[in-house]
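The structure is given below, and queries will be raised subsequently.
For this depiction, one protein chain was excluded, whereas all remaining protein chains were kept in their positions.
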Amino acid sequence: MNDLVRTANLLSLKNKAISLNNLCFSYGEERAILTDINLEIASGETVGLIGANGAGKTSLFLTICGILKPTYGEVKLFDRPIKAGQFNPEIGLVFQNPDDQLFCPTVRDDIAFGLENIELSPEEIETRINAALSLTGVTHLAERVSHQLSGGEKCMVAIAAVLAMLPQIVLYDEPSANLDLRARRRLIKFLQSSHETTVVSSHDLELIIEVCDRVIMLNQGRIVAEGKPQEIMSNAGLMEANGLEVPHSLTHYHQ
Amino acid sequence: MKLVLDRYAYLNSPLHRWQQGYKLVGLLSLIFAFAFIQNVWLLPIMILITCILFRLSKIPISFLIKRLRYPSWFILAVIAFLPFISGSTPIFQWGYLIIREEGCWDALLISVRFFCILTLSLVMFGTAPFLSSIKAMRSLGLPRVIVDMTLLSYRYLEELGEMLTTMQRAMRLRGFQAKSLNRRTLKVFAQLTGSILVRSYDRSLRIYQAMILRGYGSQGSSQKNYWKFEFSHNNSSLWGTIMAVLTAIFLVVLETILPSF
Partner (left out) sequence: MHIPDGFIPPNICLAGYALTGGVTWYSLRQINRDHYIQANIPKASLLTAAFFVASLIHIPIPPTSVHLILNGLMGTVLGYYAFPAILIGLFFQAVMFQHGGMSTLGVNALILGAPSIAAYHLFRQRDRLRGEKQLLTSILSFASGAGSLLLSAVMFAILLVTNISPDMDINAERTAIFISLGGYSIQAIVEGVFTVMLISFLEKVKPELLKS
């Protein structure tokens, strides 16, 4: 499966995986959630998304995958504009709370769910499930009941369920929330080794530093800064002004 | 799912100032009087009373119209069918289709009754925060178990609705589209429903533990204080209720003494 993903990425190497042009989103007329977002993410890049609670991170993700319809502007995946409400197999979203994603009796059923939706053959489904399980290191959980797993296990199973669809872009919404230290370390290792175009939204700034090539800062639905994680996040003035704190590891960082 | 119930609950109008306990008694008696009406000549009075109360409540008309949209298809169907299937005096015939007089009057009667009662219910629950409506029902003698259950489930309604929306989003992102009914679609929906039940159940266990830790069900919080009489002395509220009840009685009396239509 790794090879498949790698080939897919190689094919689209020069492409812009995600491009957002003047993207706006609001609920009704009064509450603007996202305002004039312009952003390009190259294929294979790993980008972090930071911002205080309510900055618009989750809404941005939902707009990118076509769940929310932008009130203005457009979303392009690999130079192809997407239509809200349509299923886009090239993009996957790992939800903040894995319980929102896992609803089948066993882990295996859960991973099979998406594959059955795209009507693969039973053999193909079997192969992809096993590949996704071993990629995320949860093969031993295959027959367990998803509702009874620990937080860290659920998180990896949710990731496996998304990766089994072989998306070229994966969005992770707060993946390390509710994880213990060891599970978090496993997640970081996993993210570092993954090949898809990845966007991670997180309050866990240390995770962003370890995983991402670039970071984007949101505040009240606008992009207020972007650049190298170390440079952006060590800027105490900028961080403070946007409701964030300089992470401990960067308190003595000098540009 | 957004519960817009409390949107106009904090306006300042005579109906908002009418204490919720008194208001429930007054408007409920009007609602039952309305349900009692069979005489077409009383419909204008009913509409007049409804309009006056709605105007007084200062709730915008657009809100009422929006709320009317939910139930109307079924009602429209019934009302549209009645003139064809009910009654004996034909007033219009076109091939096999016969429109009958009694059916038309019945359709008019039902739709006006429906509209007036619905508007009054909206005024009744829309002019006070939902929680004070439940508290008022408690002081009107609703059993404690029911009050507790209503309050608790109301508290979590929006959250569970959010849970359902998110889970359905996650399913759509993995390519699920429910277009036709087959074994698999039904199974997916059953598992979705089951997951919501299981998650709610797990949640309730934690809520219960948190409630116990804050003294729920212990000796101190005995039931006696709970049943405080919540009708404080308020003359204008009392008068409002007396007026409403008298109007209701007046309507019922008119209905019985007027010659049937």
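For reference, chains read A and B in written order, and residue numbers begin at 1 within each chain.
Simple rule for what comes next: a residue touches a chain if its C-beta (ideal position, glycine included) is under 8 Å from a C-beta of that chain, and two chains touch if they have at least 3 such contacts.
The structure presented is a predicted model; accordingly, all values stated were derived computationally and were not measured.
> Could you tell me which displayed chains border the chain that was left out of the figure?
A, B
> Touching the hidden chain in the complete assembly: which of B:A9, B:I47, B:V78 or B:L238 does that?
Selected residue, touching the omitted chain: B:V78.
> Taking the full complex into account, find the residue in B:L131, B:L160 or B:L238 that is in contact with the omitted chain.
Checking the options B:L131, B:L160 or B:L238, the one contacting the hidden chain is B:L160.
> From the listed residues B:A80, B:M149 or B:L246, report the one that touches the chain absent from this view.
With B:A80, B:M149 or B:L246 as choices, the missing chain is touched by B:M149.
> Considering the entire assembly, which residues of chain A contact the chain that has been omitted?
These residues touch the chain not displayed: 105-106, 145, 147-148.
> Hey, which chain B residues sit against the chain that's not shown?
Where chain B meets the chain not shown: residues 1, 3, 5, 28, 31-32, 34-36, 38, 67-68, 70-71, 74-75, 78, 82, 85-88, 100, 102-103, 106, 110-118, 121-122, 124-125, 130, 143, 145-146, 148-154, 156-157, 160-161, 163-164, 178-181, 185-187, 189-201, 203-205, 207-208, 211-212, 216-217.
We take it that only the chains that are shown with their structure count from here on.
> Quick check: how many Å separate the C-alpha centres of chain A and chain B?
About 42 Å, centre to centre.
> Inside the complex, what are the residues of chain B that reach chain A?
Residues in contact with chain A: 163, 166-167, 169-177, 184, 188, 191-192, 194-195, 198-199.
> Considering only the defined contacts, which chain A positions touch chain B in the complex?
Listed in rising order, the residues of chain A that touch chain B are 62, 65, 67, 87, 89, 92-93, 95, 97, 99-105, 113-114, 116-118, 147, 161-162, 165.
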